[in-house]
Structure formats: C-alpha cells, structure tokens
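What you see is the complex with one protein chain gone and the rest in place.
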Amino acid sequence: MLDFLFGQLVATHATFDVVTLSDRTTQALAEDPWLAAGYALLGLAGVGGFLSLLGMALIYVERKVAAHFQCRLGPMRVGWHGMLQSVADAIKLLLKEDIIPDRADRVLFLIAPVFSIIATTLGLILIPMSPSLQVVDLNIGVIFISAVSSFGVLGILLAGWSSNNKWSLLGAMRAGAQFISYEISVTLSLLVVTLFAGSLQLSEIVQSQQDGWWIWRGHIVGLVAFFVFLIASTAELNRPPFDLPEAESELTGGFHTEYSGLRFSFFFLAEFINMFIASALAATLFLGGWMPFHIGGLHTFNGLMDLIPPGLWFAGKTTFIIFLIMWVRWTFPRLRVDQLMRLEWKFLLPVGFINLFAAATLVITKLYFFPW
Amino acid sequence: MSFSPELHHWLILSTILFSIGIYGVLTRRNAVGVLMSVELLLNSAAMNFLIFNHYASKPFIDGAIMALFIIAVAAAEAVIAMALFVAIFRSRKTVDVTQINTLKG
Amino acid sequence: MSYIDPKKSSRSAIEVGGVPVNIVVAPRGATGDKREGLLTIFYKSVKSLLTGMKVTIGYLVRPSTVVTQQYPENRETLKMFERFRGQLRLVKDENGYMNCNGCDFCEKACPNGSIILQDRRNSVSGKSELERYLWRLDSCTFCNACIQACPHDALEWSDGFEAAVYDRRLLVYTLNDYAGPPVNHIKRFKKKAGTPEDRVEELLATMEPRHQYGGPTPLSGKGMPGVPPLKTD
Partner (left out) sequence: MDITLNPADLTHTIAFYTLALTSIVAALIVVTAKRIFRAAVALAVVLICGAGFYILLNYDFIAGVQLLVYVGGIVILIVFAVMLTSSLESIEEPPSLGRKALGLFSSLAFLATAVIAFSETKFPLSSISAEQPKDVAKAVGRKLLDYGAGGYVLPFEVISLLLLASVIGAIVVARNPKRKNEGSAT
C-alpha cells in the first residue's frame, strides 16, 4: 500500500522532463522572434545576476569558513554576522580607480579580464541545476565545458603578458603550464563518466544516475575518478594548495598584480565562479546532480527521497564539494613548482589512464553495482 | 541572388582565410608568426573538409573525421615547432627566420 | 640506528680564514632508513593529509576555540593577559601613595632614554623624593629593563592599550599623581618621630598634585589646532 502510494508520488512529482531556456528560445524563434529575444535577454540577465550574487555569496562563505578554520570570526561588522561585507567590498571595488600601467600593452590589458569572465559565464550556462533550470543543454556538454575553461587561462596569460611586469609574467606562465598539465587529468576523469553514462550531454548524464550515483555505481573506478577530478580541478582553479600562479609570498599576486578596481573584480569573480562550476560539475558527474539519492528497486525509499526538490539536492551536493575544496585550501601548505608537476605527470596521469582502462572494462562487462 | 550562405560562399570564405595564411607564411619574420600562419592554413583546410562534407555528402561523416585528423596533426606540429623555437632561441637568441640561416652554404 | 654511514660519506677539508674546517658530506638516503615502497608512501601521505584535515575541522566545529575579540563591544568585559605590557605605571598602595622615591635607577636602565626623572628634596624630612616622572610612550620599546632595575618595586605594567592620540606630544606622560614622599618615607617618619601626628601631617602637606600631561615636553613645536596646549614648566 505504502509502496503504491509513493509510486504514485514519484509519477506525479518527479516527471523529469528537461526544458531549458535555450530550448524555449529555439521554440519561440520559430513562432515569434521578439519572444525569442525576450527569452535570450532573460537568460542573459539571469546568468549575469546569478553570477554576481553567487560570487559575492561564495566570497562571504570563503571568508567565514577560512576564519573559523583559523580560530577567527571573519567579517562581523557589516550586517548580521557580516552578511553584507561582500556588498560593501563590491561597491568599494566598483568605485576604485582603474589603473593601467604606463608601459603595458593597453589593448590586451583591457580585454584580458573580459576573456576570463566570458569563459566563466559560458561554463556556468551549461550546468543543470534542476530539471528545468539549465540555460543551454548542448549534446557535447562535457567537451564544451572543458573547452571553454581554457579561455579563462588564455585571459590569465594575456593579463600576465600585457602587464609588463615580471611577477605577472611568471604567474601567467605558471598558470599556463599548470592548466595544460592538469587539464589532461580532468579530461580523463570526465571521460570515465562519459563512458559510464554513454553520453556527453550533461542532462543525460544526470538521468543515467537515476538508480545510483556514479561515484558508487562505478565503485572503485568512480571513486578514483572523483578524487582525481577534485585534485586536478582544484589545480586548474589555481586554488591553494596549487595557487602558484598567484602565490602572494613569491609573486605579490601573480597575473593580477597590476589590476585594480572593476577589472580586478572580474578576475576575482571568475575565480570564485569557476570554483562553483568545478564543484557543480563534480556533483553532476559523480554525485548525480539534481537526482535524488536513489537505490534501484527500493521504491519506498526512492519515493521518500523524491520529496526533497531536485534543486535542493543539487545545491546540497555542490555546497558539500565547495566546502571540501575550502577545507583543503585552509589545511594544506602550497606545493613547490616541481612537486606540482611531479604530482600530475608521475601520479595523477598514470592513475587516470589506468582508471580509464578499468572503466572501459567495467562498461563492457557491466560490473556496476545495480546493473539494471 | 541570395545572401544566405551557400556552398560557394563558404568556399570563398575558406579560400580567403587560406590566402591570408599564405601571405603570412611568406612575409612573417618571427618564426612563431610563421607557425601561426600555418595554423591558419590548416584551419581553413579543415573547414573545407567540413564544408564539402556538409554540402556534398551529407549522410556520411568522413569529412569530419578528416577535420579531426587535421586538428591532431596541427597539435603535433605545434608541439614540435615550439620545442624547436625554444631550442633555437636558446642557442641563437632570436627566432627571426631571416637570420636563422646557418645551413645556407 | 646510525644516521650517517661513515664509510659512504665523503670527507674533505677546506681552510677558512686560516682555520682548517672538516666537511663530511653524507650520501643521499644514508639516514639509516629503508627506502619505502610506493604503496607505503601513498598510505603515509594520505594518512598525514587526513590527519591535517581532521585538525582543521576540529577547529571549525568548536566555536569555543575562536580567539578573536570583538573589541569595542566587549570593552567592559575585556581582560588582558597577566604579562601584557600596556603602559608603564607607578605602583600605588591603598591610600594612593607611591613606592617610587626617585632613585634614578630606571632612568639609567632605560636603553633609549624614554624615562626622564626629576627629584627634589623634601623640606620636612630632608630626604630626596620624586618631583616628576616623565615617560615617553613614543620612544618606549616595552623592554621591561626599568621594571627589572627598580629596587623598590615601584613600577609595573598596566593593561591600558588604548594609547592612540592625534598628536605625538600627547604621548609624553607624567606618571606620578603627586610630587612628594613615597609610602615608605611616610611609614618610617611615623615610626621614627613616634608621637607628633602633626609632623606627619606636615610631611603630607608637602605633596603637590601632578597632572598626566603636566610635564615639560621634549618635543618642540607649537600647539596644534584642537589639541589643548601642554603645560610646561
């Protein structure tokens, strides 16, 4: 009886039909171009607003978490427990003078932050946050997301070069070397999930985890891929313990040493949103995205889990991974450059290749947990 | 006459990009610049494959595979070229192709 | 466990400034430990990383470990540590009499001349006593030498740390509240004289009040707007 009831609930509540904003735009394009333009504008405004709000929230959370890891309190003055500190900082950054160094390459100096923020936005629009909350759902989503993330590092290289400053240049070169190296590991662990799910489309990858998330359906392989992804994407984000491109004790800020005001805030925002994207991607690929915690066959349990809305599931998982990344940041010291490269080329890369091979074997033999 | 892109529009576009690349290969002094011009050539060749695939043999995918191969070859070429430039720069302190003429008799 | 294998280490001698110096270079990996396998290294590193993460999360989940003081709000309840060196202060007993008799030891002990001490002779007892104790906070390094030098335990550190002022000259303090006999003079005078209470009264009458900013300022310059002029004598 109970089982039947929850079965009904699943049928009514969790009809996971994917309607993204870009689908609506394409539909409207056939009928009314103005409506399509409206949808496109809505999407842009939504993404822009979401981007800045999320950035400010993440900065606040980072400061608070960092403070409590270090026996401090963090921002406490502006608003309740410093909630409005990020707003105050944003206003301060907007009002600051925009300085361009005298001998800098002006054109490149001005467009570098734009590159960074565009890359971030392009990555953000692909994340499926709930069945209906995804701006674009490309069928090559996984490839696209790792492709656009390279624009960001191009922006960093531009910034470092055009500042005409040795520290910026060093930081940029470190960023480039680090990115190219760790991109391989990220792609290898993305490929593992692509093999499991049999699709490059992010929404389909989420759908494929209806009976269980890949991190434990693909047992050891999924777990290894998850950790390789976490480590390598932390390195790609230039976050500690891999923050050599902006190691402030050596490079006084690295590639963004010469930036100030709004342009600096672009880099800053891009960095934090990239952290969100990486976490959301890890949640989507390995932890089922917005898919509730399901165990194949147990309808009652699954029905109970479906009561929690999918957006909340996504937010919870992403928050968990963001917290994990912050936790790592405020625990470990920074690596040296040679250690960084050794970790990638002598450890993560072989592990990634072996793992990919194991994943292929797993897919052929269908030895997942819950193979139905 | 229609402005919506047809086969000849696409072909002219890729040809223009190719001839710009030829100009660059012939006139650039910096070796890295020459490499970039070669990338332009390769890119427009890959585009041509896709154009013909799209317009002449739509149900098949061979042109796309050729484009993939071109991209892979371009990657290999860029890696080798960069290694060569770094090695040349280390010994000659320049990458100006008009001055790297030791092999000339 | 031997740390350096003497057979494998290379020896050489160089001469530094006419003195021969032996140099022993220990070979790599000669610390007596076995070379560890890959899995052992992996296990150890993961374990140590997890240990670090356990330590930090321990701080995060226990708010009692927070050491930050919410300063202006908790001004009433804020207590500084016992050994905190805020400002120099003269020790006073319950009647408000100080221990200092102006013996000059602290002034001589001060390495950077932050203490300037003037004494005078008491007209009643004929003993030397403190006229004015000037302390320059702006040049003090809080080295504690004056307190160690004091034979009468007349100096101590207070926990007052709110010393910020708008004019540098306001950092020159007169530490004594009064110019006059210290507490042991008064006691001894009582004991020695025995009967006449009026003599003690007379002694106490020689006390003159001193203000915190009442001393001569060693810095030149006119008064700044908004700052009350310093009284100099």
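Going in written order, the chains are labelled A, B and C, and every chain counts its residues from 1.
The rule we apply is simple: a residue touches a chain if its C-beta (ideal position, glycine included) is under 8 Å from a C-beta of that chain, and two chains touch if they have at least 3 such contacts.
All values derive from a computational prediction rather than experimental measurement.
Put simply, the hidden chain is in touch with A, B once you look at the whole complex. Residues touching the missing chain, restricted to subunit B, are 1-5, 7-13, 15-33, 35-37, 39-40, 43, 46-47, 50-59, 61-62, 64-65, 67-69, 71-87, 89-90, 95 (touch as defined at the top).
Hidden from this view is one chain, which touches subunit A at 29-30, 33, 36, 103, 105, 107-108, 111, 138-140, 143-144, 146-151, 153-154, 157-158, 161-162, 164, 169, 172-173, 176-177, 179-180, 183, 200.
Going forward, only the chains that are shown with their structure count from here on.
Subunit A and subunit B, compared by their mean Cα positions, are separated by 33 Å. The mean-CA centres of subunit B and subunit C are about 73 angstrom from one another, to the nearest whole unit. Per-chain CA centroids place subunit A at a distance of 51 Å from subunit C. Looking at subunit A, no residue sits in touch with two or more other chains. Listing the residues of subunit C that touch subunit A in their complex gives 49, 52-53, 55-57, 59-60, 63, 65-68, 70. Against subunit C, in their complex, subunit A makes its touches with residues 65, 67-73, 76, 327-328, 330-332.
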